[in-house]
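Every protein chain of the complex appears in place save one, which is left out.
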Amino acid sequence: MYYVELLLVGLVWGCTYAMMALGLTLVYGLLRILHVAQATVFTLGAYVGLLVANHTGSLAAAFVAAGLAAGALGPLIYRLVYQPILDKPPFVALVASIGVLIAMEDGFRLVFGPYGLSFAKNTWFTTSLRFGGLSLNLVQIWIAIAAVVLLLLFALFATRTRAGVAWRATVSDPAIAESFGVSVSGVRHLSFFIASVLAGVAGVLVGLLNNLVEPGMGSVISYKGLAIIVLGGLGNVPGTLLASVLLGVVESFGTVYLDKVMDRDAIAFMFLIVVLMIRPQGLLGKAH
Amino acid sequence: MLEGRDLSIAFGGVRAVAGVNLRVERGELAGLIGPNGAGKTTLLRLLTGVLAPDSGSVRFEGRDVTQMPIHRRAQLGFVLTHQIVRPFRDMTVLDNVMVAAATQVTLRPWRALVSVDTRPARLRAQALLARLGIADAADKPARSVPLGYLKRMQVARALALEPRLLMLDEPLAGLNYTEAARFADLIAQLNAEGITIVLVEHNLGEVTRIARRLLVLHNGAVLAEGVPRDVMARHDVRDAYLGADQDAVAHA
Amino acid sequence: QNIRIGFHAPLTGFAASDGKTALQGAELAVEQINAAGGVNGRKLELVVQDDQGKPDQALPLANKYIGEGLKVVISGSYSGPTRAAAGVFQNARIPYITAYAIHPDITRAGNFMFRTSFMGEVQGRAAVKLIGDSLKKRKVTLLTLNNDFGQALSAGFKEAAGKFGVQVTSEYTYAMGDRQFGSIVASVKKDDPEVLYISGYFFNGGPLVAQLRAGGVTAPIVGTEGFDTHNFISIAKDAAEGVIITTSLDRDTKLPEMRQFIDDYEKRFNVGAEMVAASTHTAVNVVAAAMRKVGADDSVKLREAIAATKDMAVATGRIGFNALGEVYKAAQIQIIKGGKFRYYAVIDDPVLLAPPTK
Amino acid sequence: MDYYLSVATFAALNVILALGLNLISGFCGQVSLGHAAFYGLGAYGAALCSVAGLPMGLSVAVGMMVAGAFGILTGFAALRVREDFLAIVTMGVGFLFLGAVRKQAWLGAEMGIAKIPSPLDKWGYAMLAIGGAVALLLLSLHVRRSWMGRAFGAVAQDEDAARSIGIDVSGYKIAAFFIGTAAAGLAGGIYAHMTQLIVPDAFNFVQSVTILAMVVVGGIGSTLGVVAGAVLLTLMPEMFRFINDYKLLVYGGLLLAVMRFSPEGLAGLVHRWTGRRLA
Partner (left out) sequence: MLELKGFACGYGLVQVVEELDLTVPSGRITALLGPNGAGKTSTLMAIAGHVEVQGGQVLFEGEDITRLAPAERTRRGIALAPEGRRIFPDLTVAENLLVGGYTQTAVAARETEARVMALFPRLQERYRQRAGTLSGGEQQMLALGRALMARPKLLLVDELSLGLMPAMVELCFRALVELKVQGLAVLLVEQNTHRALAAADRVAVLVSGRKVYEATGEQARRDPEMVDSFLGLKEMA
């Protein structure tokens, strides 16, 4: 039973990773940018969700507002930060992205204070469902559902729709795709929008799960997100999903069994390194 | 000089090279031809070590080099040019060739660290550029030089390694026919100077003109082998390679 | 001319929340002292620097204070920066008072070092007595925050456990940045202890307590001064009810100095008083009292006066320093009831709570 | 005076760190997001030896070797993975180092190692650090001129092509990692003795990023640019002390602005204004 519970904990946590990592994969696939600043989008979503929830008392409103705010911030970052430096070597965008992260985290602290805020009422968190000896609260269940549904929708979008095929064409050769009438700028904005909405929604969910929204809440999950997209095989969507869930489970068991040896982040990254040494192209990546 | 025994490799389901045996004798100029997708590039990559074969072995001058890393083979004088030109884009054309001309110095990182003298390498590189007729582009960054120049620069880079066996993958592609003829002459001349050469080409006119021996690859296996005239006369070769339009091609 | 007192705290970075609270406590003390006429007719002035909670930031900053000719410095920061700065101030023979950093090495850097809060180990011992004597529980699981604060508390706890018949049946650790404790909750459920002892701060302790309760763990929870902030309650909400902590601040106190601090702080900043603020408030008052005796211009005399502090009534109770510069005071035990910290007990055991003297 | 000395010492240490990283990332093209781990390895290696009674010189040398040895291991990783994969693997090396040290009692865990013997005074450390920085500066300038630098350039631009012209790509990558990380180890050894106290958190991801930022702001690949970047980014937070509350905001904003408006860093600016390329 204990193991089942650890497994379950890992799966749920993996789903949170997945929502963050999918967005990072989208952005990476399209622009080859390690979008660390996604963390600020996540945090903004959490703050907006919390403020709206505490103000209106409605979680639905909170999610919508968070999605919109995050969905506005992501494309904005693309426009102001990445677009002008797309033709530069990749670390330029990476450092710029880290700059955004540092500045915005401090911005959040200045605006919302250093203490972090919590939800006035968090019924989802306090409502637990019990199955046998296992218990999950509503937030965890929603996280799992949201992750699975959103990822399925995305998979359908990418393979079954015209826009999805256009998106993948843009990933592989933007100039030529553009030449055939695909609006590359549109695809990029859309990708940032989707990625950011996912991050924003994930932000609110994690905020609910911790009942705490703080300025730096996005950074670690965003670093792990980068590890996940690499682990999955950069730009590979099913790989990202698999890697997220695996990492969640590895962390869940690792924090118990490797407690004396290394901490949670180290466990995650050790797993990453070991896998990459065996499969340098990532779990589902293609060798080149 | 070079011998591939029973070389095979598959990508997923595709058996790109299937049980190829081949020998290249010292001093010869062998042409390797075959339809698109026959496995020529892959075979070259197996021979030079860019890819590791699923099975089979490669011997160079009697030594088994199947497991030897590429740079070691290059240092032995066993050199490949890429089908797609790969210059060091941010270096000048001269620097591109100089790096190759200095392999004796750069062999060991620690030795490279204490060597600053660039004169010998520069002189050799300049001579090679002149020989290939691209000395005028010596100081231009490789990124801004047209393809024809890059192709020649690539050969200059290969020559700088003082190769004894040179493998050229479609060196004539993208050159117009007079240029191609000149280039083919150069290749023949290098061969006459003692460099063993394996040439992959679709430009049949030029290959049959300069090569002493032809190997035809088809579906990953050797279909025919011999003197160009005999090989090109075979029906199976013409069917595989020239398709239905034999006449049209005969004129090309 | 004003008397300048150095004060550094993590105003940005991961520890900014405690840094801000610490600064407010010190500012309140300075305002109160100045309103009452200052010290020997001169006003106090804080020279504030941000150390970001990082040791390497503390070094240049300490040297800067020395360069500016300050005669006394207060640390409103964690152990890392405080330890790094301690050696520098000792060498420069400048009294250095740490308000709430718990690492033992700080006072051991020399005779110019003082601490106005409990060392980690001492507080850990107080928790053992609370569990063994008051709660009468035996089997305890430790949930230790993996930083110097958590490790020091757990070390003190384990060291004293035997004396009170308390048995540590299991221990799990977590990192500063962790907010998700699913595997710890599962493990605690499996171990089924009689009581939990949790070190940590409100930002990880709050989610941890909430998740434990949501996961169905009902054992009593004992926490530390790291939980001593209203933020802890607003995060953990109902799950916070019944949590008992060891701290330096008693909300139901009869001691006028402590009472007044609690009321004034709330009035001034519109939030409930906290232990961190009480500690910096205390440090400023200790310095001011010493200056009243020997003036503010001679750091060696100042050190002597501070070292001589005895049974002084301040925001954190009645305090005095031992030969090492460690504080002696009673441990306040608070319980959360109806969303507020309330009096639960006081542990005033000079032997158990005696700080080391070397 | 003391204040300026300690700032100068930190600036020199940062120059050593940044030039080491520049060797790996700028010269040899292997992006590393975990440089602080090697700084930490040097510091811990030196601290352990020093506490065990070895003289400082020897301790620092051991620290360098420890860092260099792990650098070689990371170099082997760089043979398996490239580019963005490598960036994330090195980031992982940083987290792994930190997460492992945090839990090792014999390394002081979270408490770190204290009471490290400190045989020099402030001037001594300043001179030592500046001496190290100058040495590394000269080494960098030399490497650039030497055939090693040219081979690095070839590896950085296209490793497959480099291999096919006989360059031992693996050897050069490992050499770059070794020199760069040993330099970080040197900085770590000096740091440990100077502060007499090291804790794991001083070598975290943010520190790695800060070092990378120095390299990039200075102009990746340009030795003089990187020196300027390291000095600038050390002094800046000090100069911004007066705006305490907005320091990180300004710092992040500056990184962003440099990348946005002069992606080639300071060296790029110099090039644009004077038409001359910095060494």
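In this document, chain identifiers A, B, C and D correspond to the written order of the chains, with residue numbering beginning at 1 in each.
Criterion: a residue touches a chain if its C-beta (ideal position, glycine included) is under 8 Å from a C-beta of that chain, and two chains touch if they have at least 3 such contacts.
Just so you know, these numbers come straight off a predicted model, no measurement behind them.
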item	value
Among the chains presented, those that the missing one touches	A, B
Options A:134, A:165 or A:261, residue touching the unrepresented chain	A:165
Contact residue for the chain not shown (choose from A:52, A:150, A:182 or A:283)	A:182
Absent chain, residues of subunit B that touch it	11, 14, 34-37, 83, 144-149, 170, 173-179, 181-182, 202, 204, 241-245, 248-249, 252
Residues belonging to subunit A that touch the chain removed from view	162, 165-166, 168-169, 171-173, 175-183
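Keep this in mind: only the chains that are shown with their structure count from here on.
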item	value
Intercentroid distance (Cα basis), subunit C paired with subunit A, Å	36
Touching two or more other chains - residues of subunit A	106, 259, 263-265
Two or more partner chains touched - positions in subunit D	102-103, 245, 247-248
Of subunit C, residues touching subunit A in the complex	12, 14, 16-17, 19-20, 146, 172-175, 177-180, 182-187, 189-190, 203, 206-207, 210, 214-216, 231, 234-238
Residue ranges of subunit B touching subunit D (in the complex, touch as defined)	48, 50, 69-72, 74-75, 79-82, 86-91, 95, 98-100, 102-103, 105-116, 118, 157-158, 160-161
Touching residues on subunit D, where the partner in the complex is subunit C	1-7, 10, 102-103, 109-112, 114-115, 191, 195-199, 201-202, 237-238, 241, 244-245, 247-248
